[in-house]
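Got a structure for you, written out below as structure tokens; questions coming shortly.
With one protein chain withheld, the remaining protein chains of the complex are depicted in position.
Labels run A and B following the written order; every chain starts at residue 1.
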Amino acid sequence: MTDPKINPSIHTSIEAKMRLKKRYKSERMFKIWGQLAIFVSVSFLLLLLSTIAYKGLPAFTHNFVSLPYDMSEIETLDVSELKKVDYDGLVKASIRAQFPEVSGRKNKKLLGGILSSGAPVILREQVIENPNNRNEPLRYKVPISDFADIYLKGHITDETSYEKSDIAQIILDDDEIKVSFASQNFTLIIEQIKSRLINDAQKLREQQAGLILSRDKMQTKISVIDERVKTEDSLIVERLNKEREQLQKNLKKVLAQITKLDKKAKGFEQQALATGTQEQPLTNKDKSALLYLNEAVIKINAVQNNYIRGKILIPFSGAAPEQISDWRLRVLDMPEASRKFLDQEIVWTDELVAKGYVAKKLNWIFATRGASREPEMAGIWGAVVGSFLTIIVTLALAFPLGVAAAIYLEEFAPKNRITTIIEVNINNLAAVPSIVFGLLGLAVFLNFFGLDRSAPYVGGMVLALMTLPTIIIASRAALRAVPPSIREAALGIGASKLQTVLHHVLPLAMPGIMTGTIIGLAQALGETAPLLMIGMVAFVVDIPGSLSDPATVLPVQIFMWADFPEPAFEQRTSAAILVLLAFLILMNALAVIIRKRFERRW
Amino acid sequence: MSDKKKNIKTQKAPVIKMRGKGVDVFYGNKQALFNVDLEIEKNQVTSLIGPSGCGKSTFLRCFNRMNDTIDICRVSGELTLDNQDIYNKEIDVVELRARVGMVFQKPNPFPKSIYENVAYGPKIHGLANNKTDLDEIVVKSLRRAGLFEEVKDRLDESGTSLSGGQQQRLCIARAIATRPEVLLMDEPCSALDPIATAIIEELIDELREKFTIVIVTHSMQQAARVSQKTAFFHLGKLIEEGKTSKIFTNPLNKKTQDYITGRIG
Partner (left out) sequence: MDIFESEHIVTSYQDELTDLAASISKMGGMVETAISSSIDALLSHDKKAAKKIAKGDQAIDEMQRRIDKNAVSMIARRQPMAGDLRLIISSIHVANDLERIGDMAKNIARRVKHTEGHKFSPTFYNGVRHMTNVTLAQIKDSLDAFASQDTEAAIAVCNRDDEVDALYVSIFRELLTYMMEDPRNITECTNLLFCGKNLERAGDHATNIAEAAYYLETGKNLPVILEEMKAQEQEEQEN
């Protein structure tokens, strides 16, 4: 047998080099695709995270107000007595004391709205906890209302301030005040009013044009009918006449509307023309303008070139001076009609800040309280505890059952039909939509067994059912991965089958089992649908204290808050999402640590 | 009558520790062993040799019922330990495996500490009443396996941190810690270098004093060095068995001759 002639250049020829280059190139391309994919995924992730963080981070701080409450009436340190104190009255009295000029029920209510409606509750808790501070009442801090908080964080409106040195002459007239100036300081505002008027007029004119079109159409129809009446016979003529009547009626309406619009538009147009020559009112659809004269604040209601008329929001401390040479104009970009925080409230809040009564702190309310209708009083602690209790129940049920089932199926079950059927079913269960488990929980746990609705232990049971297949499948894979040499060694030394599994196979399979468990639990932590079905949507204010107290979980809490309209809730929803993510990361980190510990020991 | 002196050497009658008679083993429908008769003598080393797939490992595993762990494996015939049928339903297989220990081809120490490896067997069989007794058993077993001097300072280290030869000696120590009467070794040196092999062969020779040893080996030189009795298997049948010196100098069966001289695979 002769050896085939080995061509020495088969791996060194030019063709070979080309082939090699091609191989390297395709490998490089593959690598680039991979890196691209990672880049895209990471960018999306970062986008998502940054959006949520941007929205949610403001919720982690809140502005708190401390006021010099008059606590002289509280004498005793007895808790039952302290509970009976009228904190609501204290709070109201205290804030009214800051703005003694405020009168009238409506204004007083508005003033009280600067503080959170839950302020008395918070104050009460703090007094009961630290009654000794009542001599220094500024130590008690209550939350400011949600809109005031948003305003202080700068999300209500943008603004521009103009400092001017021009002589201002002040003329008081009851509530109203007129301030005239030497120069024309308000051209900007006037321009703004003018453009608003012109815009409104234009809109009306457009509407009018539309109506004119329909009028013309109708008139044409009527004349057509008139023509037809002349030639058609009596029956048709009757119908046509009825039509004509209807059309006439509509035409009348349209004409009236047109006239109305015309009038209005003309009014606006005339007013626009008159800017500069006539005094113009500043409506709530215009940007708000506030005039700061020393300590007084005036909301401008009407403006002319060299004078303004306005309402005093914050009065002069003493008698009003006749002249002031330095003053400030503050224009708020968001018109009052478009926001929920009035100019008066803005100015009051600024006063409190100026007096040093407001401080921004970490939002401990968010961290320690349960659900609430008021955003500034809403916290996630209830949901966190609820989630924690539910997960504990899930873990306690699913882990032992799952691992034991996996051990039985893998090591002890005889290889027959029944075992195969069980295996197939478990694999299928892993793919069942989670809401089905919720329905199961509703039907069996709540309706048939009559267990507590909205309780963590029921939620835990439902989630355990959901997580069981995941744990079983992962555990079986982990058990199968243990090399048979270990089993043989244990059996050879006289260990029974159970001892072999428990002492030798299971510890080696633990990392894999833990991974599967953590995956399952992380999934369960983020589940909303099944828990909604068993009633964990309840509005739970108190922090759940036991497994049977009504509770809610973080994802459900997020789901509920997403429904509420207040912008402060939008921030808190994002903040709660961040908390949920932190929870998940913590769980995963824990899993990695535990797994590493097991791996290292062996 | 002849007054010729008959030269009869007085020999001790061999004590039979384990016996297989008419042993058949099936894997499903495939028969792996055909009617094997073999006696294992006490305190002797018996080696089983033969080409790959000839059934020697299968036969070895019959003696401690390790074939039970394979579902499709069926064993028939008589297998006895001290004249007791080991496949009898009344025999506890766990107890059997404490009396008949096994060392495997690839060293497989438990992923535990060296101490734990050796202590596991005595612990589960209840051979030690307290920690001191257990310590004693562990030290004795390690000494017997010739490993103690090398690991006495690191009994808490993992068993898998040792070299191959040391691991195999650890497995031997582990097997003898349960005070077995028979030691089955399935190609114990095939994964080791010549020095480690020599150490273990020396060990086998020393252990022979207290234990009965059956060793399966691919190396005929090893069988020739280490055993007193050799059995040659081929395609599931026991072809020839006899004294090692005789088998390797003058075997009776041509198949045996061909195998040990390297004339057939």
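The criterion applied here is as follows: contacts are C-beta pairs under 8 Å (C-beta built on N, C-alpha and C of every residue); 3 or more make two chains touch, one makes a residue touch a chain.
From a predicted model like this one, the values you see are computed outputs, not experimental measurements.
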Task: Visible contact partners (per top-of-document touch definition) of the missing chain - done: B
TODO: For the chain that's not shown, point to the residue among B:18, B:134, B:170 or B:220 touching it.
DONE: B:220
Open item on the list: Touch as defined at the start, partner being the missing chain; which of B:54, B:114 or B:260 qualifies?
Closed with: B:260
Task: Residues of subunit B in contact with the chain not shown - done: 2, 4, 220-221, 224, 247-251, 256-258, 260-265
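The rule we apply is simple: only the chains that are shown with their structure count from here on.
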Open item on the list: Could you work out how far the Cα centre of subunit A sits from that of subunit B, in whole Å?
Closed with: 73
TODO: Within their complex, state which residues of subunit A touch subunit B.
DONE: 415, 485-496, 499, 503-504, 507-508, 602
Open item on the list: Per the contact definition, I'd like the list of subunit B residues that touch subunit A in the complex.
Closed with: 64, 66, 69, 71, 94-98, 101-102, 104, 106, 108-112, 120-121, 124-125, 158, 171, 174-175, 178
